[in-house]
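Just one protein chain is left out here, and the rest sit where they should.
A, B and C label the chains in the order they appear, each numbered from 1.
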Amino acid sequence: MLVAGVDVGSTATKAALLDENKRVLALALVDTGANVVRAAERAFRAALAEARVEDWDVTYTVGTGYGRYRVPFGDAQVTEIGCHAKGASFLFPATRTILDMGGQDTKAIRIGDGADVQDFCMNDKCAAGTGRFLEAAAEVLGLKLEELGEVATQSKKPMKITNVCTVFVEQEIVMHLARGCPVEDILAGLHWTIAGRSIGLLRRVGLEPEITFTGGVARNAGVVRALEERLATKLNVAPQSQHIGAIGAALFAWERAAHGEVGKRANGAAPRPEAAGGGN
Amino acid sequence: MGYLAGIDVGSRMTRSVLVDDHGRVQARTGRETGARLEAAAQAVLDELCATQRIKPEEILYVASTGYGRYRVLFRQIQITEMTCHGVGARWLFPGTRTVLDIGAMNSRALRLADSGRVAAFRMNDRCASGAGRFLERVAKALEVKLEDVGELSLRAQNPQPISSICAVLAESEVINHVTAGASVEDILCGAHFSIAERLVALVRQVGAQPEITLTGGVSKNAGLVRALEERLGVKLNVSPHSEYAGALGAALLARARWQRLADAVGGARVQSCEAAREEPA
Amino acid sequence: MENSWEEARSWDELVERCTPLATDVTLPSVAAWKAANPQRKVVGCFPVYTPQELMAAAGALPVSLFGGRGQVEIDHADSRIQSFVCSIARSTLELGLAGHWKHVDGMVVPSICDVARNLSGVWQRNFPERFTFYLHLPQNVSAAGVAYYRGELERLRQRLAELTGALASDDALRQSIRLFNRNRALLGELYQRRARGPEQWPTADLYVLAGAGNVLPREEHNRLLEKALALGETRPRPKRDSVRVVVRGAFCEQPPVELLRVLEEAGCAVVDDDLQIGSRFFLEPAPEDGEPLTSLAEAYLKRTVLTAVNTPGPRSRNEGLLATVAATAAHGVIFASPKFCEPALYDSVLLKQALEKRGTPFTEFEYEEKMTVFESIRMQAETFVESILFFSEK
Partner (left out) sequence: MGSSYQHQGVGRDRQKELLGQWYGRLENAPRDATPVAYLFISGNIGELLRSFGFELLFPEVNALQCGVKKVAGDFILKAEDLGYSSDVCGYVKNDIGLASSGNRGPFGALPKPDLLVCNYSGCNTYIKWFEALAELYGARVFMLDVPYRRTGAEQRTEDVEYVVKQLEQLARVCAEITGRPYDPDRLSRSLEYSRQAEDLWVKILHAARHRPSPLDAFFEAVFFMAPIYVLRGLPECVDYYRAAWEEIEERRIHRLGPVSEERFRVVLEGPPPWPHFRNFWELFKRWGVCCVASTYSKVGGIWDFGFRHDPARPLESLAEYAINCYTNWNWELRRQMLERYVAEYEADALVIHSVKSCRSFSVGQADVREYFTKERGLPTLFVESDLADPRYFSEAQIRNRIDAFFEALEHRRLTAPRAGA
């Protein structure tokens, strides 16, 4: 039995494929781009290809992510919050608090032992201090997103960046550059500012350890360091941090499948050579 | 004959205008600002001199403007964009009472008194500022060229509304529209109207009176002009030189200052005023 | 440490030595005072109109708390104060929650605005063991209002007695009123001299010298101001071309001192302002004899400097501003409102209309105590100066 989770994020769409023992068989990531339906399908297909399986082998698929209302993908939908809780506590069972920083949403989630969501908070109606904020910075500085963290670690004295507005921070950066301020110091300042924004959210749900950091931004060493410094504690960061939502979705799918539910792809929607033997 | 120069060091482009001592425009040049503002300023000045085959010392007086105005090391005085755009717009369209300067990052509205004095002004200092950047992002999201967005938007059948105040979140609205199968033209049209919406608010807040003149880099975008004219219900002045309005205004003000200096009257006053403006720490 | 200003030889040195007093939000000088007077209490006063005469008379040290002045890393308060609320509310709570104000024994919060009013309850919840007093400033200018405010002051006097262990006597209160009147007179003198010669008395410097009074005992601050008045005349200043402006809106949350420097660099000579109004909010000295609480109540309701947060009664804010502009021969008015400060933002609309009618130039911008980039404000200030300097419409 195989199960899948697809997480349609604002910038990237992720898919995860698990087997009956909850082992991760494949992970896939594609740019969401303009067409959410296509992105979800492509990510799903990419995961199938990597695991060398067909979609009818997948018993159940759960969709999540901001795109889920516009394109209900898969057999059921669960909110990102539920999926991140699920995924994070699967990878780090001691997780009590989750910080998820994605393209334009930052979430803080508190969970119980059952990965049950006890409390959560999100940034308000603006992209302030989200992944998009870093993208904008990267653009202005002419760097690649994944380079930011590395560069920032070379900073001697971080610049104070007050702007959290993604549009204005560009002006602030341009101004600091014009003043001949080193790029690494500007970046270090940015990371510090972003960390501050998310700490506000984390405090709202209560900073119960362990804290697991998920989402695209979790791959940015600079932000991780800034957060650990300001929180004076280590954070769990998984190599597949960006896929945790998708993995969580797949785990929900696994539960449904375990309860004997069968998704539309599996029960004969597609041609199935050994349909007779199909014992799900 | 004497020359006077205006140098406008903007976030994207650095432009210069050379006028003679009768205030006639003799030359103009422009280039990407890049990272080194001083160099860009020097370069446009040299280009000016080259076009007229004159030496820099033959330029009697230089006024700098734009966000890099303090980085123009050879300036005699620096003057803000707003003052310069006001004067520049007046020169391009003498009937100008209101100026809307749409830059890549900032937009500003000015109301001019009869003398050309800036009587009221407002900068877009809120969410969804940066009309230029916003269009760049939208163009990127729609995978079309920035130069084309204006024209494309004119072909819209049923414009798609964009409600978000945050330029960044507006981007994801754009993406949603694409998902919903809306045409690129309709989305672009919506994007232009959403910018126009905010620019109009800016213009209204200074108590706009006709004629209204557009200046700045984005003023050439036909789609935006159309959207603005529809929202404001008046025709707008747009000149092929409008992105030079800042440098032009600076050059004209340079001339005025130089003449004041020339007349003993007020000379001392002018001197002290310039002394008063040190490079900020 | 707390007397280091005494050794200042020059104006600049005095300003330099006062800067930490005026700007260090962790209040080291107050900690030093507390160490020297372990048995006495420190009472924090939220802006704007707190009757500090009462605390002084009760033997406590009144300290004007003007938020974080951009120096505190907001770590706890973001989770308590929504993003659309002013910075001073946020940073004030932060300083408390982060434990920077352990040496502040109590807090008095006057009813200046909706945020402050609710903040009093929030403060009480987060610091239940500490003295917190919500002070209702009457908005009804009448005998009833005076009587009620006198009652409020009496209640404050009683509560303070619980804190300090001694009830402030009428004589102590009269003494205290005299002391504060002196302080207001000295500040008034400093302001008048600046109005006469703004380049001789830079606003950024006045801001620091007046600011030292937020944390110093009044006796000491009075001596400091006397010294400032003496030193200020002597310092030579370059004559420079500038426009005379009145600054309004900055009475509660305070701008970074850099902002004032930017204004002056841009060519604005500030001739009047409502910065740190806390220390000088009576137009005339409060009557020094007679029943002290009544005299304070009368003074507050009838003779205060009007800001956006107190009711003018029969007086008019518009007339008041126009009169100030005339009296100081100002070329224009700058409305500097703290971001999200509703009272200031409402008020400026009506004041601007009044100035428009008079043909007095004005400009406006918003600031935040935590701002570090002043480019856009510099540009607005320069444009404003240019609009007056370059185009004489006569």
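The definition used in the following text is that a residue touches a chain if its C-beta (ideal position, glycine included) is under 8 Å from a C-beta of that chain, and two chains touch if they have at least 3 such contacts.
As the structure is a computational prediction, the values presented were derived from the model and not from experiment.
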Whole complex considered, the hidden chain contacts A, B, C
Answer key for C:103, C:339 or C:370 versus the chain not shown reads C:339
Touch with the missing chain holds, among C:139, C:158 or C:192, for C:139
Touching the hidden chain, out of C:114, C:226 or C:319, is C:114
Missing-chain contacts on subunit C, rising order, are 79-82, 84-85, 89, 111-115, 117-122, 124-126, 134, 136, 138-142, 144-145, 147-148, 151, 308-309, 311, 337, 339-340, 342-343, 345-350, 352-353, 366
Where subunit B meets the chain that is not shown, the residues are 126, 163-165, 169, 201, 204-205
Residues on subunit A facing the left-out chain by the touch rule are 66, 69, 78-82, 114, 116-122, 124-125, 204-206
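Operating definition for what follows: only the chains that are shown with their structure count from here on.
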Comparing A-C with A-B, the busier interface by C-beta pairs is A-B
Taking each chain's centre as the mean of its CA atoms, subunit A sits from subunit B at a distance in Å of 40
In whole angstrom, the CA-centroid distance of subunit A from subunit C equals 47
Where subunit C touches two or more other chains simultaneously, the residues are 375
Residues of subunit B that touch at least two other chains are 67, 106
Counting only contacts in the complex, subunit C reaches subunit B at residues 238-242, 262, 265-267, 361, 363, 365-366, 375-376, 378-380, 382-383, 386-393
The residues of subunit C that touch subunit A in their complex are 73-76, 78-79, 82-83, 368, 370-373, 375
Subunit B residues touching subunit C in their complex are 67, 79-83, 106, 113-119, 121, 123, 125, 253, 256, 269-270, 272-273, 275-278, 280
